[in-house]
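With one protein chain removed, the remaining protein chains of the complex are shown where they sit.
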């Protein structure tokens, strides 16, 4: 896992050349990048308010189906369409504890260089200066889901800190602590980091188009390794974009109608301001597990 | 509890004198006696193969209803009509652990003078010389149901032993052991004993018609105290018999059709041989919790 | 005994100092009881959120009824942070028992089973654990090498309060797939429910329906409260009124705004 690289798209842009598609929007890059990070998983769980991870999982599933690969199961908490659970809101955690969930997403009001996540608040505890909702299921899921993807669009020193003020969930654990899961990668609006559980630190493996290493260092509050093969985050292939803008968007609209509508609008007015840079409310460290 | 006496019927035989009823059969005496032992309980659970305790609980409920007393809830395991559980066979035990079950019944291949119950087998363990089904839920329920009534029709030195060969459930526990329940009384075809949890022994409080203290001592493998007020087990009152042979028997037939039919037959040929003395199969220490 | 009572009866049944279990925003919140409860004004409530809290919790905190809160999170979801909760936290006005969802479920399940505690993986090394003096870490007695494991004590609320689609006249409540409500109620000493409708036929008379029923055995009182979860939604019945949540979130940014919201809501309630 320590030598894991961001997998590139299995197909290339040339492959789908017959289908004329417009250039990828930043949000599409995020979705496609997450789908690649999920490659090989069989069961992904996604929070109720996490349309981008959900879209990525749907894309992964659509690709697997198209390739005849083993099916990917997607559980979207709070969805009716994608809710395979019948035992209340505890079932997600039970299922994860049984080893039946391969991937999950966590956000975080703060994420530090050791992969620690803070969903509780800043400053002292309990009288936090800024209080966020709380740890949700992170203090458990981070330990038992093999591939937790940290996803936070805002890439700033406010979010990516040297040390979190409160550890909702630690990035790594001492030897002898029961742990079958943990952080796999960190994806932001600027780039992709892979997590090295042995050394408990991040390694920058790719930057999104237009970002420089200097930009990333300036916006990151923690030290990180740089992959020798650091390059640009591979863009979506034509076939990925076709699936995403086609059946995935249709499917997404059933669960996240507002998000899908905005997505459509953004596609219509290509070249609009990068939507990834919108500030995120400090009280809402989504995507967090909303269960 | 140590001074508990077998409660007598609240009404007397004279009370229902207007209703001509035939003399009580031995089985009716058992049912009525159990109903009296249950007086005041709000929720009784009864095993699937325990028609006599079920009839007693139905009688208690019918009386409570007639008297406008608080309702009595009866859960018959395995019944559809009387099954208020919707969470599988574990719910009975959960419910008992929550303190929501006031009374339950246990049989036992062996019962000893300290209230210990053996549902597993005789001789050494694990290679029992006679093996019974197993402890069922007794190793838990005996600890958490306040009023467990030991009910075994066979009254012999084979069943009522000095020391059980295997303790499925102990009659009493050392101080400091969590215990909110335990044996309340022991009812057989010969008489009624109350259990003294402080002294962990039985006290004979009444003998069924035609039984002498010498009979009981001869048939009992353990020492027991004798209540100063030892007398005959109070016979069913006319009103009890009327309820029992009326609405209770009708209700009973829905869950235990075979038993109710035999009951009817026995009523028809009054004065037949005492059905309480039929030998019980050694492999079937019913009524045990069948869950 | 007739289990059908009024909403006010339920509110009055919740005493000061009560350890009160409340469902998450998606799981059937008895919102209709919130204003009557604030009117009754019990003090020192100890809330148990199953496993998270929302507007109801925020309102009870805003009204000054809450002493402690055990929860995995409190938020208004799409409408943002919970303003009264956040204010109370920063002022130190409530005692926080910050938890994590499966620990709440584990504690309730232990109570359901009459067990003193549950063991649970995860948590080691978190500040969640660090601040829970009421939890314990032991060395797993089944492991051959050192293996620290967290023990969470049984959570035994005094009262559970929920909203569900329907109940029958015997007191059975249909909760469908929302089985965390059953766990919450099993674990609690008493339970009250508001429902969209009361049906005449026993919900246990049909095996298909029965599978989703919380039996009357556990439920002390049921009140009719059509659309009683609003502004939250109720599965299969109606959606969340997000606009109202946002309206609340804005109003409750200040204590004064919160009180004005309450007064308006109470007035609307009185005239409707």
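Order of writing sets the labels: A, B and C. Residues in every chain begin at 1.
Heads up, the rule we're going with is that contacts are C-beta pairs under 8 Å (C-beta built on N, C-alpha and C of every residue); 3 or more make two chains touch, one makes a residue touch a chain.
Not measured: the values here are computed from a predicted model.
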Visible chains in contact with the missing one: A, B, C
On subunit A, the omitted chain is touched by residues 43, 70-71, 73, 83-87, 93-100, 144, 178
Interface residues of subunit B (partner: the chain not displayed): 48-49, 78, 80, 85-90, 93-94, 97, 119-121, 125-129, 131-144, 166-170, 173-174, 176-178, 281, 283-284, 288-291
Contacts from subunit C to the absent chain lie at residues 102, 105-106, 109-110, 113-121, 136, 138, 140-143, 147, 149, 151, 153, 175-177, 207-212, 235-236
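FYI, only the chains that are shown with their structure count from here on.
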Going by average Cα coordinates, which chain is farthest removed from subunit C? B
For subunit A versus subunit C, what separation do you get between their C-alpha means, in angstrom? 30
Residues touching two or more other chains, restricted to subunit C: which are they? 182
Would you pick out the residues of subunit B that each touch at least 2 other chains? none
